[in-house]
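Of the protein chains in this complex, one is absent; all others appear in place.
Chain lettering (A and B) follows the sequence in which the chains are written, and residue indices restart at 1 in each chain.
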Amino acid sequence: MEERRLTCIGCPMGCPLVVTMDGGEVVSVTGNTCKRGEIYGRKEVTNPTRIVTSTVRVSGGSIDMVSVKTKEDIPKGKIFDCVKALKTVEVAAPVHIGDVIMKDVAGTGVDVVATKNVE
Amino acid sequence: MYDVIIIGAGVAGAASARELSRYQAKICVLEKEEDVCCGTSKANSAIVHAGYDAAEGSLMAKLNVRGNEMMEQLSKDLDFPFKRNGSLVVCLHEDEMPGLKALYKRGIANGVPGLRILNREELRAMEPNISDEACAALYAPTGGIVCPFNLNIAMAENANANGVEFHFDTEVTDLRPVEDGWEIRTSKGTYKTRYVVNAAGVYADKFHNMVSKKKIHITPRRGDYCLLDKTAGNHVSHTVFALPGKYGKGVLVTPTVHGNLLVGPTAIDIENKEGTNTTREGLNEVITKAEMNVKNIPMRQVITSFAGLRAHEDGHEFLIGELEDAKGFIDCAGIESPGLTSSPAIGEMVADILKEKMDLREKENFIATRKGVLNPNTLSKEERIRLIKEKPEYGNIICRCEMITEGEIIDAIRRPLGAKSLDGVKRRTRAGMGRCQAGFCSPRTMEILARECHKSMFEITKSGGNSQIVKGINKDSL
Partner (left out) sequence: MKSYDIVIIGGGPAGLAAAVSAKKNGIESILILERDRELGGILNQCIHNGFGLHTFKEELTGPEYAGRFIKQAEELNIEYKLNTMVMDISEQKIVTAMNREEGLFEIQAKAVILAMGCRERSRGALNIPGYRPAGIFSAGTAQRLVNIEGYMPGREVVILGSGDIGLIMARRMTLEGAKVKVVAELMPYSGGLKRNIVQCLDDYGIPLKLSHTVVDIKGKERLEGITLAQVDGKGKPIPGTEEEYSCDTLLLSVGLIPENEISRGMGVDMNPVTSGPKVNESLETNIEGVFACGNVLHVHDLVDFVSEEAAIAGKNAASYVKQGENRPSGGHEIVLNPIEGVRYTVPGIIDPARMDEELTVRFRVGGVYKNCYVSAYFGDERVIHRKRPVVAPGEMEELKLKKADLLKYPDLETITVKIEEA
């Protein structure tokens, strides 16, 4: 039996979690104060994921950069592949919150969407 | 072939250039930095000394008093901020009174007007925040404060308007006498001139020693300073000096002509002529010594600190004149304090020397005045509204702390000898000198510089050379 101590990143509270594992299988998660904490605890020790936020260039817009994010969390190991894929992206204005900037980034199955309106 | 080449565009070089520009002559200033006012001239106490401090009968004393005398009219002619706020040399112990009286006597001998010694009560009436230990003070009503950047820039711009060339990023590497003058090798090519004025600040000994057997030695003497927010600006109204004595050399506390409070300097001899870094010890010395003469200084209001190097020659005297063993080479060396104060008089003296030697004829159309960057805060409301209608850039505030508009920044860039970098804009307009220290305005100022100078954002520097602000675009190294 193995105990892993983590800080939950699900919300600003940052509850200290204790995840008990038995040979790679999660036995229990304690220390969380909500359901999301438990989900995070399980995921973090088996398949850690993150939401990635970044910026891409805009052409013909009132401003030069638009902020973007992965619509859902992606595997932690793919973070750099994701931002590298965004390197050469340029979107034409207008851009609206939720517009898909890149589909299935770095083979994760997750889209990158705009998080700001640019006229 | 030039008639005169001046090495250095600090206050001494710029003043010499300005005074020489009254005459018909082909003159050029060579400056190794990207702009005027990049050496000692930009990092000093900004004081216009009354003149009691310099040794009796010295050239320093003579030019100090003359420079002080000239400063008011010059500030009107050339449009730079100057204020005669008066200075006080504070005596903290009764047994130091002989020192104070000696200073008074020296001042009289040097021709300083209006000096008198104040007693305890008179001193406190003048400066309520003076230290409780202070028992007397030497009051010099002709002491003043000036904007050193604008003094330097104004003299240079006026010289330029009268035909003097300024070559920047041009570092002198070698000097050789040739048949009818001097050959000067620089990082940007070779120049020929009949006369050379060596106004090279901390490097003046380097050039002097290249041409003369009688060597001089200049030690960079570092002064660390702390600058306080304008909310501390009227903590004292006069420039408060410490009386040098057996309790050591104190530091001065002074309002600046822009409304800040300045505290410092130290006097630390170093070897490195580029050693303008402050040190923890230096700053601590400034902070502790400041409280000796003035109480309750709100040191939490410090917004920045900096250091400048004075060109201290071993003989502690201005060396201004043609070298005996190097004809045509005019030294303007050892210009440490009271260099800033003396600068107009130094320029006058250098011009007089050359006028005689070269038998120079005055120009008929010498432009004697110059206007600085327009400050809209000095306009009436109606005038300001009209200005913005005519030039909308004056309606766009860039520096929030000092309330500087895009119009002023564009003026600072477009004028002859205009700003090329953030520091150049800062010294001409004050944008970036406020309490947030350019945190808010620098990206905006960079955009304006890039647009006006047709440069990319990567080429915009803090102060020329390799001081680029941004290094690339997002993700370029991924």
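In the analysis below, a residue touches a chain if its C-beta (ideal position, glycine included) is under 8 Å from a C-beta of that chain, and two chains touch if they have at least 3 such contacts.
Owing to the predicted nature of the structure, the values given are computational and were not obtained by experimental measurement.
Counted over the whole complex, the shown chains touched by the missing one are A, B. Contact with the chain not shown here comes from a single listed residue; of B:D95, B:D180 or B:E274, that residue is B:E274.
Contact with the undisplayed chain is limited, among B:M97, B:M403 or B:C453, to B:M403. In the full complex, chain A contacts the hidden chain through residues 6-12, 14, 16, 50-55, 57, 62-65, 67-69, 76, 79-80, 83, 97, 115-117. For chain B, the list of residues touching the undisplayed chain reads 226-227, 274, 276-280, 282-283, 287, 302-306, 381, 384-385, 388-389, 392-393, 395-397, 400-401, 403, 435-437, 439-440, 442-443, 457-458, 461-478.
Just so we're on the same page, only the chains that are shown with their structure count from here on.
Rounded to whole angstrom units, the spacing between the C-alpha centres of chain A and chain B is 54.
For chain A in complex with chain B, the residues that touch the partner chain are 55, 65, 80, 83-84, 86-87. Contact residues of chain B toward chain A in the complex are 474-475, 478.
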